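Note that one protein chain is taken out, while the other chains of the complex remain in position.
When the chains are written out, they are named A, B and C in that same order, and each has its own residue count from 1.
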């Protein structure tokens, strides 16, 4: 199968969906040239730097029968438009009793690793998970990115796509034929029997590396990549933990009230999974600090392979 | 001891602190008359409806040696100023290497129960817990409200005070003498041996009612009110669970990635507490829905005494 | 009757309907029949009616927290409005929204909004939709003087002007945002002076003169339909009642100021004109009024006869499927 980058995969997803449905429109401060060329300046709009206005405009467009895709670029720029996402788009279907559909896709890049410092390195998806009315995808491979983004464009609800900046140039197999990936189905990246490692976004790759490394030590790691956080494939995770008896959640986002806390809670509050737990569940997350600029500190602030491996080894001691 | 309302207690806290330190200033769209009268229009400013500007101004004031208190009123109005809180104030001490202090208090009212519908009934403190650099208090009694708010004004960091709208008129004992309540010390509301119930804000009162009710059935409930969420008195909760072997967390905020998920996770990831758990930990939280307007639905969307009692009874069956 | 006369009568019907509707809502709120809060439109009727009289069903409007008048002016059904305000299952939003979140997408009413100024960007999107559709639909957004201090005011006017969106910005300057006088909230005299910052026309008009409102907005709507871009209209008016129907916020406005504005009642002014120009007799006026009142009473009966939602209905409509 051909191999393309994460970036190309998301571009293809939009190209295909924009061809398919002429009600799709694109809003962003910097215009993706291939989209502008193919679909014109009316549908592919370059916006001023005023996120509230164009994020809010997306809601008005959606409520008027269009399917806007908003590329906010770095997730951090979304905070100036926060009300329009969490207080308008997320609640509007509900507040209006379901009388209108609001198909909106927000794309935001996230993640540390490029020395972009505190404001440009955040992973805010846990904040949005706490807001009912938003679907959230978090792809880790070009294949998933394309399939999930296409599903997102067709979804009749606001969907946030968080895309890790360190994955943009990652290449991976993507079929020529069209495909969609449904929301709420985790990817079982690797079967294993000793421990369930739920790893998000970039961390899924780290977890796979660690699994390979630890295999040499006789450790059998199961690696699950949820791919979508809302809805979350809770069942797949619980089932896995019920089999392995051990849970490690790895997430680059900050620990407190993070996605990992939610995943741990969903597992332990399940009778079956709880009963099978052989050891306390463990989280390896981004530290509860703003991301520092200088590389030694930045590397320390987010999980790495070593920390993941250590956590797995520690878990297996019990 | 004299009894005053939650509202009066917070007003007294500000009056005392504003007398104590002339560097304190107050910003809000509607001016508290007693403060304006005593401290004048220069320090007690009425702002236009432009939250980003005055929330941001608080950061500039703080960085220039003042101690601003910003009353955002309903937490929902804070979303239009989100960047100034989570991306500026929260990170600024850190990004600048600790060279300046940013003593800022943000007051926000939260909570459902008044048929104010989705935009005006939110409990967004879990979102802010995910943001390092913000301290968070969540008082449930006039006594705590006063003592914590005074501590907040003296703290050299941004502190968010979330105040449940249904508690504003609640009366309670508050001494005439000055006192402060340190952050990070949970209040043990009631000793018990069968189950630890960690209950936040208004839910602490519900939990106390349930404890009384269930006492008649021979159930001994321990009730802990964390009072501050950042820092969180993790030790007190773990110790309690290690004694009772059972954990229920009750929070009105939405369940997913909520404060309850964090509390559950902090307990189960602790060796000692985990080892003593006799039953799976349980969360009773606000449903993952925007708060609906009509009373029957609104009541259903948030925890009530019945749901708490049922959860406790169910836990004790194991 | 000539078209102009018909128009005046039609506008009168709408205005008196809003007035009677709002009076009844206030009354029922005080009687604790209505949950939550409601923001009364009494005193501002000429604005919603004068503006919306220029609109077609397929044109879109976006409203704010003080939205009942906009709904009625755009042709919303009183029964379903009243049912929503009472939190009934038959309401526009199945009881999920209440007074602050009434919407009727089938008539182009894209929703009231509890967040000050949040409707402006949404309206820009609705106007962009109209532009993409290629017809001559327009969008109108209603907001208060208080909203003009918010960043979204600026961002939306800027976006609309650079994209020449078919959008009319309607500022209802009732001189206060809660208790903050607009003269303390900005350093210029008129909101509409700000239009120059966006290269769009700005107009300041008596908002209690429905004909003036109609004529001014007719120009702005025509301009929008012609693809010539947005306008900023400021209508000076006044709300008669407190910020909302609840006693949690004091009304600090001067008593005599309130009374003076009541003298300038937009409905009484129109009545005088209709009688003076012999378009309607006092008797006909009374009949229309009685009919409006009857419609409002019907809507209350409808609301009260409607079932409350089931608790579990709370679980529906988070997402549409």
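Throughout what follows, contacts are C-beta pairs under 8 Å (C-beta built on N, C-alpha and C of every residue); 3 or more make two chains touch, one makes a residue touch a chain.
Model, not experiment: these values are computed from the prediction.
Trainee: Counting the whole assembly, list the visible chains that the omitted chain makes contact with.
Mentor: A, B, C
Trainee: Sort through B:58, B:108, B:224 or B:315 and give me the one touching the missing partner chain.
Mentor: Looking across B:58, B:108, B:224 or B:315, the contact with the absent chain belongs to B:58.
Trainee: Of the residues C:186, C:218 or C:258, I need the one that contacts the missing chain.
Mentor: Spelled out, the listed residue whose C-beta touches the missing chain is C:186.
Trainee: Since one chain has been left out of the picture, which residues of chain A touch it in the full complex?
Mentor: 29-30, 46, 48-53, 76-77, 79-80, 114-120, 287-290, 292-301
Trainee: So which bits of chain C touch the chain we can't see?
Mentor: Output for chain C: 149-155, 158, 161-162, 184-188, 193-194, 196-200.
Trainee: Provide the residue numbers of chain B that touch the chain removed from this figure.
Mentor: For chain B, the residues touching the absent chain are 25, 42-43, 45, 47-48, 50, 52-66, 68, 83-84, 87-88, 92-102, 132-133, 135, 156-157.
Simple rule for what comes next: only the chains that are shown with their structure count from here on.
Trainee: Find the chain most remote from chain A, comparing centres computed as mean CA coordinates.
Mentor: Most remote chain from chain A, centroid-wise, comes out as C.
Trainee: Where the centres are mean C-alpha positions, what is the separation of chain A from chain B, in Å?
Mentor: That pair's centroid distance is 29 Å.
Trainee: Just give me the whole-number Å value for how far the CA centre of chain A lies from that of chain C.
Mentor: 40
Trainee: At which residue positions does chain C touch at least two other chains?
Mentor: 93, 95-97, 101, 113, 115, 118, 151-152, 318
Trainee: Please output the residue numbers of chain A that touch at least 2 other chains, ranges allowed.
Mentor: 52, 83, 87, 94-95, 132-133
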